[in-house]
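Pasting in a structure now, in structure tokens, and then I'll have a few things to ask.
The full complex has more chains than appear here; those shown keep their coordinates.
As written, the chain order gives the labels A and B, with residue 1 at the start of each chain.
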Amino acid sequence: MRKWLAAWFPKYNQDVVLLAVDLVGTFVFAVEGAMTAIRAELDLLGLLVLSFATALGGGVIRDVLIGAVPPNSIRDWRYGATAFAGGGAVFFFYQYVQRVPPGLIVTLDAAGLALFAMAGAGKALEYGIHPLLATLMAAVTGVGGGTVRDVLLAHVPLVLNSDVYASAALAGAIVMLLLLHIKIRRSIAMSCGGVVCFTLRMVAVWLHWSLPKVMVH
Amino acid sequence: MRKWLAAWFPKYNQDVVLLAVDLVGTFVFAVEGAMTAIRAELDLLGLLVLSFATALGGGVIRDVLIGAVPPNSIRDWRYGATAFAGGGAVFFFYQYVQRVPPGLIVTLDAAGLALFAMAGAGKALEYGIHPLLATLMAAVTGVGGGTVRDVLLAHVPLVLNSDVYASAALAGAIVMLLLLHIKIRRSIAMSCGGVVCFTLRMVAVWLHWSLPKVMVH
């Protein structure tokens, strides 16, 4: 057990929590991608492709845009392995997975969104991106994977249409950046931003919030 | 006023005209993206996403392809701010914007296409891309944003189907490259190429030109 763990977490002694949390988010998003694949009647390979794309697409797009190539998920086998594990779990245990209550899935998804958004904003700042665009990168990291998945299925991506989702990522990133601006410690700023993103998303689902539209007559 | 301008144009004293023109093109394309979003009944966030994608998608794809990462529009907040300003203007003043005569929109769009195509070819050359592929990069810069927008809306992109649009960008870029080849000054070569692109596009709209097709029986 210890040796197996050591293969996954060799030199990340300090950041081991961060990495573990990141992999959990990857797993959750991969599960969602795989469930979409099954509803679209794709075969095993299509399912694995959608798992990978949903879980890691957002981070890949962000890394390509901020110039961090090869992207983390291409450089580090653990991300891909986690995404495929999530997809495989759904493939083999679909009858159990589909009984997971929707409320739990929405909650895990909101947690994954918060995590990915904060990680995205933080990485963009590290690469010297302007704060205005770092908030954008937070949204790209959070919703990019789902967008790639929807484009592959020839759907209009949810992000263009749906209730408060990418907006929650943006709001969380703005809170994080404001806190960093007044010299709050990084770990606290990220936690606060993440809580804002998560809460906003959950409240929006609960109260059926949606963004304003222009009406065409 | 002067201080506010200085935030936008701090160190570009020489290239201030070029930058201003580039931002105007970005604004025009963002307005078009936002109008498409309203016709597709997207909410405010979807509208801003389409504004950004339409205005800056072509340049982002070009920069990623020629290795100029992070792309300009990710590195420099003024492009994103301009795109969102264009989108926001449409959101708040849609009733006025929809009264703009179509002829004016087509003209501004052709001007934006000419500008983006020339800028794209010029930047590709700066990065040491072969002239044959620099003309391709001109077309990618001009039509990439609209293509991303159409893919997000799950439409077949206009560029694959429409009358003379990307072809005008290609023709303008070829003229520019030929003039550069015979040692004409860069600013003149770009202006001539831009005029060719703009004129070709306007004449094509006016005379309903289209490209040949293979008929399938």
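Methods note: contacts are C-beta pairs under 8 Å (C-beta built on N, C-alpha and C of every residue); 3 or more make two chains touch, one makes a residue touch a chain.
The structure displayed is predicted, hence computed values, not measured ones.
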Exercise. Fill in the total copies of the single sequence across the complete complex, 2 being in place.
Key: 3
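Simple rule for what comes next: only the chains that are shown with their structure count from here on.
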Quiz item: Distance from the CA centroid of subunit A to that of subunit B, rounded to the nearest Å?
Solution: 31
Quiz prompt | Residue ranges of subunit A touching subunit B (in the complex, touch as defined) | solution = 64-67, 69, 127, 129-130, 132-133, 136-137, 147, 151, 154-157, 159-161, 166-167, 210-214, 216
Quiz item: Which of the residues in subunit B end up touching subunit A in this complex?
Solution: 37-47, 49-50, 52, 60, 64, 69-71, 74-77, 80-81, 90-91, 94, 151-154
